[in-house]
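The complex appears here minus one protein chain, its other protein chains still in place.
Now for chain A:
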Amino acid sequence: MTALSEATPPGHGGRRLFDRVTRVRELGIVLALAALFGVTGAVNPTFLSFGSIRDILLNSAIVAMLAVGQTLVIVTRNVDLSISSIVGLTGFGGALVLADSPAVPIAVVIAGCVALGVVCGAINGLLVGVAKVPALVATLGTLYAFRGIDYAWAGGRQVNAADMPESFLSLGSRSVLGLPLLALVALIVLLAVGWMLRNLRAGRELYAIGSNPDAAVLAGIQVRRRIMTAFMANGALAGLAGVMWAARFGTVDATVATGKELDVIAAVVVGGVAIFGGSGTVFGAALGALLLTGITSALAVLRVDALAQTAINGALLIAAIVLDRVLALRVAAALRRRRYRDAR
């Protein structure tokens, strides 16, 4: 179970602080991040410059937001493979409306994309929550279905930066208080979802469903409704990510975000969210996204040979997970020893 759900045992002041720090599930990933930035920064100090950090935050904003949404689904012991297609569908749809009907206000387009995302999420939710189709199969199906709708809708068309209003494109590159707007949006979503998962009954019930679905039913949790909500929330975030994608890259066709679902799931898993549900936090998932994009950026800055990059990327990913796992085990062992000692 998550460390966050355990109450801090009474103890001496200093040790309590130590406990709290070492028990944070995301410690491993934070250390991995620190190592990545430290090593890369030592080789090439420009990596730690303000502009570079800003770029990395911007790069990870979309994946981080998708990882937050995916966490909601994965903690319930489900998975949503269709998000990349939802991003593609909403991103293309939003760009098309902006290009063809400039009269529609940007806020309406954004809301429309989120709504479209919710509809897609609801379809997933109905299949998984109500029809009881295994999530892996159901969302694999909708992965193709949504992308197919996207293809049919686009018909080979591409929306270019010149077709979209400048005020919309500037959302993708503008900074507020020195931070990229897209990263701020992702941060706000992260804090809000993180708070809800931790403090609201609905949030805790998602963990309960993932820990033991049968027990959740016996405990009177409305499993069907909760799973439905999780998929819909994930769809909404994917819809928002679709608009962000269009604003950021400016060139949008039907293939937008193809294959990104694996990046997102990798980020979630690296962030310490158990793939079989029941534990992990959205903060970890967002850090995982930051780590993955950080690795890609670092490899580009370190002038690593392009042909070796993918392999190194994978190796670093495994290293991060192993580091995280080792730390988690050591902390667990240390805590067990201490509890035993305290009990005597």
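Everything below uses one rule, namely that a contact is a pair of C-beta atoms (placed from the backbone, for glycine too) under 8 Å apart; a residue touches a chain by one contact, two chains touch by 3 or more; residues count from 1.
We take it that contacts and distances are computed from a predicted model.
S.K.: Looking only at the UniProt record of the hidden chain, which name from "Rhamnose ABC transporter substrate-binding protein", "Ethanolamine ammonia-lyase small subunit", "Fe-S cluster assembly ATPase SufC" or "NADH-quinone oxidoreductase subunit K" is the right one?
M.R.: "Rhamnose ABC transporter substrate-binding protein"
S.K.: Return the single residue from A:Leu237, A:Ala254 or A:Val331 that touches the missing chain.
M.R.: A:Ala254
S.K.: Residue by residue, what part of chain A touches the chain that was omitted?
M.R.: 44, 46-47, 49, 51-52, 55, 59, 151, 154-158, 160-163, 172-173, 248-251, 253-256, 260, 293, 296-297, 299-303, 306-307, 309
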